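For this view, one protein chain was removed and the others were kept in their places.
So, subunit A:
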């Protein structure tokens, strides 16, 4: 059993492209849930329309990369409006129900044989990000320090990914610290009070839904680019719940909450995965108890356990304040 391999795997995952994708998607969700109090259970739907907007434009219609990116972002705006217009005037639960259904409906729609000529159906679309990789200034080879090494390709994706996370973080920080952010946080606390002070709650919630959704779409595009492929089944509803997990882990309503949460989530998940595999290989764990093929499921069970402990002992997450969390307006 080689500890350095385990640590290396975990570190690579914690700062790798997928951690950046999840951090970004969770930042959008943080604006919805952490700042505005919107219960969006379909963030994966925004990732899906983002990823497919790019893939379809480039792979199916032969458009350029920039047009694909615009199409992905525009799809997210449309989706947010479609979800928000009928539900944002109603109680919070209606948005929750609608978004969870919309995410799953979108996935089934994009994988249907009817949509196959455009979306590739169950096979998805591939090889639409060549233009992105051609832009890379990083020469071929592998790079890294200590135990962590990345290929030039992954290094390029994760550089762009974390840059996007940083820029989004700065913009969000500006927004939530502005008077607009104050209105949004007031809506989270008590939208009736906000209305009584002349705030257009509906419009503000809609703006928040659109911005967070567009950030989710950007994450979806980054994910699509990273694997050079989109497939409907990688936009499973479980993704949204991982996003909530890492958001709660890092601290909802904190700008860096999703970032800390995502890094830690992927670090721990990969650590468990790698450690279990090594333990089985080395004979510390009997293959009859857990076989290598079951490791994937077991690590999620352990993550679930960790989440239960977290919610019990530190419900406010790593960056949150427990005192603040327990306050109520009445």
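The definition used in the following text is that a residue touches a chain if its C-beta (ideal position, glycine included) is under 8 Å from a C-beta of that chain, and two chains touch if they have at least 3 such contacts; residues count from 1.
Methods note: contacts and distances are computed from a predicted model.
Its UniProt record calls the unshown chain "Lipopolysaccharide export system ATP-binding protein LptB", which is the correct pick from "Lipopolysaccharide export system ATP-binding protein LptB", "Xanthine dehydrogenase family protein subunit M", "Fe-S cluster assembly ATPase SufC" or "Sarcosine oxidase subunit gamma". Residue-wise, the contact with the chain that is not shown comes from A:171, picked out of A:3, A:85, A:108 or A:171. Of A:94, A:180 or A:241, it is A:180 that touches the chain left out of the display.
Residues 171, 174-175, 178-183, 185-186, 188-190, 192-201, 207, 253, 324, 327-330 of subunit A touch the missing chain (whole complex, contact as defined above).
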